[in-house]
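Of the protein chains in this complex, one is absent; all others appear in place.
By written order: A, B and C. Residues from 1 in each chain.
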Amino acid sequence: MDGGATMKSVSVEYFALFRDRAGRSQETVETTAEDALALFQELEHRHATSDPRGHCKVAINGKMAEWSDAVNDGDTVLLFPPVAGG
Amino acid sequence: MDGGATMKSVSVEYFALFRDRAGRSQETVETTAEDALALFQELEHRHATSDPRGHCKVAINGKMAEWSDAVNDGDTVLLFPPVAGG
Amino acid sequence: MSMEISYAPIDTAGLRREMADVTAGGFVVFEGWVRNHNEGREVRALEYEVYKPLAISEGERIIAEVIEQTGAIAARAVHREGALELGDSAVWVGVISAHRDEAFRACREIIDRIKVELPIWKKEHYVDGDSGWVNCERCAKHGHAHAHSH
Partner (left out) sequence: MSMEISYAPIDTAGLRREMADVTAGGFVVFEGWVRNHNEGREVRALEYEVYKPLAISEGERIIAEVIEQTGAIAARAVHREGALELGDSAVWVGVISAHRDEAFRACREIIDRIKVELPIWKKEHYVDGDSGWVNCERCAKHGHAHAHSH
């Protein structure tokens, strides 16, 4: 198994503050990140946040996900900064 | 002092169930009752309730009162069965 | 005037407009509706008897006390009097506050106190033709719970 080193193509979408910081709402990235956390950290130059756990959320392929969830080739990953409804 | 035996004239008003039972909404009674509780018990043949404490209320001269409050000549006493607002 | 007794249906939209306040972030409303059953009996309609002078003054006192206790900005309440039909709003309590916690607590406290402290009596008319004053079980001495009238 060398799954950890496999290059994957992932569509990333940025929202609110993250979109403002990244200067874009969507991009396709080539990555070897195994989970959502690793992908998020690889993209720190875009969203300028070192650790999302506890205050940022992630969705994968249209469903809320955990930061430890796997990221696979062809996935769409949505990066949500801290929410503030109401 | 023989205040306890003084005959007083008091206007009594009955509400809701008490009015239905008394068959009248108001009457003037001559009484020697010293407090509201004694007056209420004197009128048991009207409202058919032996003890009002804890579930019935009384007002004297336009203000909510206690059952231990004095009743004086010329007072208006309102007898309230258990309330059920809302 | 924060407490009102109304023969007419409660104008809930008008009350909401009148409470508008740009310093308020939270608005909580409670409405009590006439429902078609109570304690296992089918209800057809009901009527409220209100001793207005004291219902108003006691209601105003409750609202002032609860605003003081909770720190809410303002509160208003309206209670119906007379004949009501199924689905009618019998009571409306609205509270505004800076944050939602005060408004929730104040609204709950006001309706809880209105139900037990104001001189208001409810007579239910049942589908079977019977009727009775609600809550009068404890003031009955002669072995029947309600003043039934067939």
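Criterion: a residue touches a chain if its C-beta (ideal position, glycine included) is under 8 Å from a C-beta of that chain, and two chains touch if they have at least 3 such contacts.
Small disclaimer: the values here were computed from a predicted structure and weren't measured.
Enquirer: Where does the absent chain touch, in terms of which shown chains it meets?
Expert: By the stated touch criterion, the chain not on view contacts A, C.
Enquirer: Mind listing the chain C residues that contact the chain we can't see here?
Expert: Here the touching residues of chain C are 12-13, 16, 20, 22-37, 86-87, 89, 96, 98, 100, 103-104, 107-108, 111.
Enquirer: Mind pulling the chain A residues that touch the left-out chain?
Expert: 15-18, 20-21, 44, 47-50, 52, 54-57, 59, 62-64, 78, 80-86
Quick note on the criterion: only the chains that are shown with their structure count from here on.
Enquirer: Counting only C-beta pairs in contact, which pair of chains has the most of them?
Expert: B-C
Enquirer: Taking mean CA positions as centres, which chain lies farthest from chain C?
Expert: Farthest from chain C by mean C-alpha position: A.
Enquirer: How big is the gap, in whole Å, between where the Cα atoms of chain A centre and where those of chain C centre?
Expert: 51
Enquirer: For chain A versus chain B, what separation do you get between their C-alpha means, in angstrom?
Expert: Inter-chain centre distance comes to 75 Å.
Enquirer: Based only on mean CA positions, could you tell me how far chain B sits from chain C in angstrom?
Expert: Each chain's C-alpha centroid was found; their separation is 26 Å.
Enquirer: Among the residues of chain A, which are close enough to touch at least two other chains?
Expert: Counting only residues that touch two or more other chains, chain A contributes none.
Enquirer: Check each residue of chain C and list the ones that touch at least two other chains.
Expert: none
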